[in-house]
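Up next, chain A:
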Amino acid sequence: MSAPLLQVRDLSVAFGPVRAVDGLSYDLHAGETLAIVGESGSGKSVSSMALLGLLPPRSARIEGGTAVFDGQDLLRLSDRDLRRVRGNRIAMIFQEPMTSLTPVLRIGQQLTEALVEHRGLSQAAARDKALEMLRLVDLSDPPRRMRQFPHELSGGMRQRVMIAMAMALEPDILIADEPTTALDVTVQAEILGLMRDMQARFGTAILLITHDMGVVAEMADRVVVMHRGRKVEEGPVRAIFGSPRADYTAALLAAVPRLGARSAEDGPRPIIDQPALPGAVVLHAEGMSKVFAGRGGIFGQSGGTVAMHDVGFSVRAGETLALVGESGSGKSTSGRAVLRLLEVDEGRIELEGDDMRALSTRSLRKARRSMQMVFQDPFAALNPRISIGRLIAEPMLIHGIARGSELEDRVAALLRRVGLEPVHMKRFAHEFSGGQRQRICIARALSVGPKLIVADEPTSALDVSVQAQVLELMLELQQSMGLAYLFISHDMAVVEEMAHRVAVMRQGRIVEMGPRRAVLGAPRHPYTAALLAAVPKPDPTAQRPKLPRLDLKDLPMGPLAQTAPDHWVAQ
Partner candidate 1 sequence: MLRFIVQRLFAAAITIWIATIAVTLLIHLVPGDPVRIMYAGFQTTEAEIEAIRARLGLDQPVWRQYFMYLGRVLQGDLGHSIVGNQPVLDTLLQRFPATLALTVSALVIAVVVGGSLGFFAAYKRGTAWDFGAMTLAIVGVSMPHFWLGLLLLFLFSMTLGWLPVGGSGWRNLILPALTLGLATGAVIARLTRSAMIDIFDQDFVRTAHAKGLPKTLVLYRHALRSGLVPVVSMLGLQFAYLMGGAIVIENVFAWNGVGRLAIQAVFARDYPLIQGFILFFATVVALVSVVIDVTYALLDPRIRYGT
Partner candidate 2 sequence: MKLRKTLTLPSRAALLGSAFVMAGLPAIAGGDLIWARYGDIDSLDPHRATSTLSMQVWDQIYDTLLAFDEDGVARPNLAASWEVSEDGLSYTFSLQEGVLCHDGSAFGAEDVKFTIDRAFGDNPSLTRTSWGPITGVEVVDDLTVTVTLESTFGAFLPFLADSFSSIVCASNAEAEGFGTRSAIGTGPFKLVSWVQGDEVVLERNGDYRNFGKPVENAGPVHLDRLIVRTIPEPQTRLAALRTGEAHIAEPPFDDIPDILAGDELNLVVAENTGQNVFWQYTVSRAPFDDIRARQAVAHATDPEMAIEIVYGGTNQREWCPIAAGVFGNDQEFCAQYGYPYDPDRARELLAEMGYGPGNPLETTMYVWTGGNRHILAEIFQAQLADVGIRASIEIMDIGTMNARVREDNERTDTTAPGTFNMMTWGWYDPDILFALWHGGGAYAGYQSDELDAMLELTRELTDEAARLEAVQDVIRYLMTNAIHVGLYTPGWEWIFALRPEVEGFKVGAFLHPMFQDVRLTD
């Protein structure tokens, strides 16, 4: 193996008293992809920011170490010299394509300015190069793109622009910091593919920072695993996945849900001995439609976006129906509509037979007892100014279920039930970890003994290890209490682990609905197939099937028709 392109030794970065990165060392060789993985707070991003001196000034401090790139130590370079390296020899793309482009400047200018700066190209020459790059990242109609402003492009397109921008100067190293985390799975697949093409074309070495084992398995040649600022393990990707040496790595990998792992089973993994089996229908919804008014104000409505169109499904006791889809597919809308947290324009919603929409506000409040919700961001879901004891007690107070010492006991019991200590009652939300917060939310939901729980992306804000625990808790609760779950998620693997039945949504419509095994195993709708194909497998040995090219225009988006017992597909 040739001499490393970049040699990092004992890199340490501190934020105030906290060591975010502690003695990190690794090599990056020409043309390879090195993935730095870790959960939030592992220091993976900080370490790479440090290389280019992009750490927030004053608050962060590089305490030591070297980063030798092409004979010079990046950490010791003067601002001017470092600037020559930045963007020129080492380029970078970031997690948030939506905010990473300057909103008030045209794409063209943002693409060309670096070329002009580093290569001293003429405006014309820079423009040609920029156009070429846009073509390479296959954005349609490059000349038009050049004239556009960022807000006119979708997230995926912006990330393409970012890549074009980064690669335009054909850098030796591309640092990609969670490049696809903010993107939908199908787009993610495209972007990852694009990065591979670029690497092949320019022989760039990629330093990939990510938390997603799937992405790692798909992209990386070698892997550095970080935990609490330290490197716990380093090695070739297959070795890491095949025979992890560090326990942390092993645990991490074990926690990662693998799509297809349960493809042979009908239901979720049993946690208790006699799990409750699906029973009577708890929730039945049909023909739900909702149009969100455009920006209105005194000046009256204008336009409007279809959030839901003729959405219908039912959930049985002890059963989990998963609503899957990409952002804007209307899955959350459907979930909130079911709870009447937003009013649908039309449609019927029945909870245990009675029509929810017919209820008066007063009786609706009563009815809420039997349906509860678990939110995506557990922190935001807990009122920061009310102790969690009172928060958990609140629903019971409202519904007059218990008061006084009995209430106290129930709250304590609930806390224990979700694996927390009763002594936590007095504390406030910000004093808990993400996983604990979600447990609190669940306890709160359980407090009134609901029949149905709508869980909106309950784990997507959590690290995988925590996610696993929360999911297990939810399964255990369902199986022991016979809860009905409406489980909203974008993560196919998680869905496979949780769901009995799956409904795939796109642009406010259900395109396919049926038994989980059938839908995920043998999708009947091209979109479902595409979704599944796009999911990166956390397995370096697996060969990703060629992405099916979706023709979005004539996807069947019509009404559902039954194509197999209990299996519906849009025509």
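On how the list was made: all candidates are chains of the complex that A comes from, given by their letters.
Quick notes on this structure:
What we mean here is this: a contact is a pair of C-beta atoms (placed from the backbone, for glycine too) under 8 Å apart; a residue touches a chain by one contact, two chains touch by 3 or more; residues count from 1.
Just so you know, these numbers come straight off a predicted model, no measurement behind them.
The candidate from 1 or 2 that touches chain A somewhere in this complex is 1.
Of all residues in chain A, those touching candidate 1 in their complex are 52, 54, 58, 79, 83-88, 91-92, 94, 96, 99-105, 113-114, 117-118, 149, 151-152, 162, 165, 298-299.
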